[in-house]
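Here's the structure we're looking at; comments come further down.
What you see is the complex with one protein chain gone and the rest in place.
Chain naming follows the written order as A and B, and within any one chain the residues start at number 1.
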Amino acid sequence: MSVEAFFLQVLSGLATGGIYASLALAVVMIYKATHQVNFAQGEMAMFSTYIAWQLIQWGIPYWGAFLLTIAVSFVGGVVIERTVIRPFEAREAVLAVVTVFIGLFLILNSMAGWTWEYTLKSFPSPFPKQAYLGGYLSGHQLGLFGVVLATLALVYVFFRFTPLGLAMRAAAESPESSRLVGIRVSWMLALGWGLAAALGAVAGMMVAPLVFLEPNMMGFVLIYAFAGALLGGIDNPWGAVIGGFAMGVLENIMGVYVVGTELKLTIALVIIVGVLVVRPSGIFGRRVVTRV
Amino acid sequence: MKVLGLLAVIAVATVMPFVLGDYRTFQLTLVMVYAIALLGLNILTGFNGQFSLGHGAFYAIGSYTAAILMAHYNVPYWATLPAAALVCLAAGFLFGLPALRLEGLFLALATLSLAVAMPSILKYRGIGDLTGGVQGLVLFKPEAPFGLPLNQDQWLYFFTLAVTIVMFVLAWNLLRGRVGRAIVAIRDQPIAARAMGINTALYKSLTFGVSALYAGVAGALGAIAIQFVAPDSFQIGLSFAFLIGAVIGGIYSIAGAIFGAFFVLFVPHLSEGISRAAPQAIFGTFLIVFMFVMPVGIAGFLRLASAWARRRIHGNSPVRGGAT
Partner (left out) sequence: MTSRQKWLNGLAAAVAMALALGPAQAQKKYGPGASDTEIKIGNVNPYSGPASAYGSIGKGIDAYFKMVNDQGGINGRKVTFITLDDAYSPPRTVEQVRRLVEQEQVLLVFQSLGTPGNTAIQKYMQARKVPQLFVATGATKWNDPKGNPWTMGWQPNYQSEARAYAAYVLKNHPNAKIGVLYQNDDYGKDYLKGFKDGLGGKASMIVSEVTYEVTDPTVDSQIVTLKGSGADVFFNITTPKFAAQAIRKSHEIGWKPVHLLNNVSSSIDNVLKPAGLEASKGIISSLYLKEAGDPQWHGDADYKEWLAWMKKYNPSASPSDAFYVYAYAVSATMHQVLKQAGNELTRENIMRQAANLKNVKVPMLLPGITINTSPSDFAPIEAVQPARFDGTRYVPFGGVLGQ
């Protein structure tokens, strides 16, 4: 295989990786804020995108719909956390929480299908149409990279440098101690959910122009996003983004040169299990040691 | 008292195929198949605290083991069950080893990925000759042996009933002995358990293996009952259905597996009646509502209810009525 072909596959992998990275950011947000991984994250993102689509259909201009959707998604995330997640947080009932996630997944997926049917919908892109690099990177894909990096910067700065971000991290890591210093732990969790939902909405609206909007749009993307987030470090925003891009490239290269295109999901599986077993904190995450 | 109740249930179960038609007999056979799989899940997640969103994958392995043996090697149907059991025991144990290092949600994620990737693994070209690839394998339903006057559905029902009883008795035996206590101890106080000398790593991996074994046996029976296996039979929805059934039936009890199996098989019909458009939404709502109202599942609820009833009957004295 020629060098040029290899390079083109890497490029194409980066483009797909952008999709994973954008959803991985939402996954990381939820994890940092609640130490949970939300299996319904993809469906929430998809549902938000449909809301945006509907607003645009009703005549609201793109950026207005974009911002409105983010706001609505934020509120939605907070509401979900307050109503269906909160009762189980205290008891650390993993089983209950996962069951609720799956319930949410099923509800959001089928409500989207019922409301908007299963035919493909085009979602507009705010970026210029022209393509770069001989057409291998479209204007939108570059725009996606930009949005991912911008969001990444925002998330990083939020958690590292703002008091609120610090409070959220504290609430997730040591709820008891945080309460002692006056942090409203349960509202921190709700806030985390709201922010994650907002990030998911951004991811969905960036991804839909590339893959076309339909209810099953995010279903499998979520697995790849998880793999990427774990690979880079699930508590580390820029680790997760790098992980997402790496996932896209890896899947492409392995698919074309090594195992064939049939086993891309298996590659994700191997990465997820492998990372969790060998180095759960991922490449860039912090290692946590539990003392007995 | 309990033993009488159980015998009554078995007696009723034995009579069912002659009272109901073939279709209902077939459905009840599937209920038993799912009950075995759910029992495996209960052992792993309820009693041992290890999460699995991937039991559909082990069920699939069991189904395919049975199907390949029957279709390519003419192995008689009853012999495929031990084979499927062994294969899945090994597979479960092997998966359980790396799973030792995973907790809670991360184990859930790992098992979820396994279940999601399973159809594409089954479709893989490399093993296509064996698995029939995307087209799957068509099987033959067994006839009743020794010329018994039973049709195929009835014979399969009784065969499955016998296997189910055996599997449940084995589980009950396992769980009430030393092993069972160790398993539960690992769930509740893992560090203390290890400090007391229990080899948690070994127990946890073995429990994973046993749980997968149950799913595998169920899968083999399922393949025989449906007479067909294909990658599309084992989508992620199956693993979701298992988890849902286990939780709603009552994941901390053996009886819960049976309630859960009824739920998994019959509730989709119910939600179909309510709304053609969104059966999954109804299912998801049931899930969330149950978590609020009845987190110990139907079996747990019944146990609490019967304890409450017993207390009312025998009076509220803490001495009378004894421990529950």
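A few points about this structure:
Heads up, the rule we're going with is that a residue touches a chain if its C-beta (ideal position, glycine included) is under 8 Å from a C-beta of that chain, and two chains touch if they have at least 3 such contacts.
Remember, it's a predicted structure, so these values are computed and weren't measured experimentally.
Here the missing chain is touched by one residue of A:A93, A:V211 or A:I283, and it is A:V211.
Although one chain is not drawn, the whole complex shows that of B:T111, B:S233 or B:S253 it is B:S233 that touches it. Across B:L6, B:L86 or B:V134, the single residue that touches the chain missing here is B:V134. With the whole complex as reference, residues 2, 4-5, 8-9, 12-13, 15-16, 19, 110, 113, 117-122, 131, 134-136, 138, 210-212, 214-216, 219-221, 224, 252, 255-256, 260-262, 264-265 of chain A touch the missing chain.
Mapped onto chain B, contacts with the missing chain fall at residues 21-23, 26-27, 30, 116, 120, 123, 134-136, 138, 222, 226-228, 230, 232-233, 235, 237-238, 268, 272, 276-277, 279-280.
Just so it is clear, only the chains that are shown with their structure count from here on.
A straight line joining the Cα centres of chain A and chain B is 33 Å long.
Per the touch definition, chain B reaches chain A in the complex via residues 45, 51, 53, 98, 101-102, 104-106, 108-110, 112-114, 116-117, 120-121, 123-125, 191, 240, 243-244, 247, 251, 277-281, 283-288, 291-292, 295.
Residues 36-37, 39, 84, 87-88, 93-100, 102-107, 109-111, 113-114, 220, 223, 226-227, 230, 260, 262-266, 268-269, 272-273, 276-277, 280, 292 of chain A touch chain B in their complex.
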